[in-house]
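Here is the structure we will look at, set down as structure tokens.
One protein chain is absent from this view; the other protein chains keep their places.
Up next is chain A:
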């Protein structure tokens, strides 16, 4: 058994090593060079990762949950906030997820970013992100969570816009930042509300006080509302922003503009799950408000089905996986919404492995296809890059939930929980989830079939053309969206090459995780030993979880059945009868357009928010600032002053008698002034 002192040292090392690595790589930047930056950051992360597993295993073995105060942050009146590292099982789960994926992504980036001129900056950002994420999950108070919350937002912004010379990249970075502000605003209001209600931002104190505060009301936006429900919903708005739930999801697909390892780390495995983590961390609060939980359930279910439908039509390999992430996050939320927080965390845990795997495989494909991301120009790649192919198949069977893979255990428990909750929202979520699972299976296999099977369609790609014609091969990382010419078939003489070993190692490690993480950890998360595992950290209803093992047979087999239907459909459409998809699209043009354009969310937001905001901004700029403030303020005054200087010059004629006249007028004016007064 480890001593508390030992745990304190370890947790501090876990959290602060990435920060130190960030400072070294970020400040040293080009002065220390690529190699040093890579070794420092990756080394720090692997140490963090190893220590995280030690702590996690210790916690499973029954080590007590502890808070380790690092320093006082600030204290102002009643508001006192510490920098604290909280070590409990919920944090432990997050620790291993974050540090494992982060360490592997750091390693993977050695290969993926090998030709980038700005590598120290890239690795510094990755480490900064990891530090912020760790601060988030180890927080014992909401202000520190918010610190980490904003920190990961910043790192995400910097990394999405890493290739800042590309207009689409910085546009996506700004979009991610702005959309997250909406969520953050809700989160902040939630924190304010909690401080108002409980007089503290300490999470444990707040959660202990929740039963007493039940039924309390306060005035919000001019209405007397239930305090707990309002606060829970406000916190959930924050979670929606970070975890890309409808309607705050629009930034996530665009975030794919960032380098692929970033997508794997931030936009699949870790940052986007912060919302789920927040809901689980605050689970007693959500549990105390059935209304809030119902909302969480419906939003999760809607996102699950929405994103799954959109994913079926996308051509960009990363966008398909991005929508898939969005959809899986929806699964986690509705699991939390029906009260199965353990199932939500379990799905978060397994999802991290197989989704990171899928992204890194996609990155490997993109790497071998010379930065081509459009699946229409793939095909027949399984012979060229076999290892990537097999890793990606493993990721796919895990996400679709083939029996005894990770996804099978976690997704089934999520769906069973939705069914067993017995509420209307739960049933809706179940049926939506089942349909979303069908679509998940379909689009995942579609991705595999389009990428690795069929005939090579590489000739149509500009990137490939570039690579073939340009003797030097890789020119830059620019990526063009304009592939409007008809897909040509053939290899165009291009030979895809398997990725270097540093990129393949993470694939192998994650493949094991995707295959076995579910089976290994099932008992602890949901399957029997969960009561001791969670140990009161999240709300856990033993009877409810027990009932998950006794669902009706049809419910029990439903996920497997829909998974097979999806697989078969994808096989039929893309292997057996390759022309069918085009025929289908022609037949249902509008449906396809609706899905392909992501349910027109972006267009809707553009019309409702962006255009009026731009109009308002232009109005304030042209009419308000230039027309009013500038005109009567600075511009007007300068005109007056300039005119005055001309007048003053005219008076200064150089003639003595006019000078004398001015003096006499002055004296006369003063004298008159006193006479009339």
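By definition in this document, a contact is a pair of C-beta atoms (placed from the backbone, for glycine too) under 8 Å apart; a residue touches a chain by one contact, two chains touch by 3 or more; residues count from 1.
As a convention for this text, contacts and distances are computed from a predicted model.
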Chain not present in the shown complex, as UniProt names it (candidates "3-isopropylmalate dehydratase small subunit", "Xanthine dehydrogenase YagT iron-sulfur-binding subunit", "NADH-quinone oxidoreductase subunit N" or "Proton-conducting transporter membrane subunit"): "NADH-quinone oxidoreductase subunit N"
Selected from A:403, A:597 or A:645 as touching the chain missing from the view: A:645
Sites on chain A contacted by the missing partner chain, in the whole complex: 641-642, 644-646, 648-649, 651-652, 654, 656, 658-660, 662-663, 665-667, 670-671, 673-675
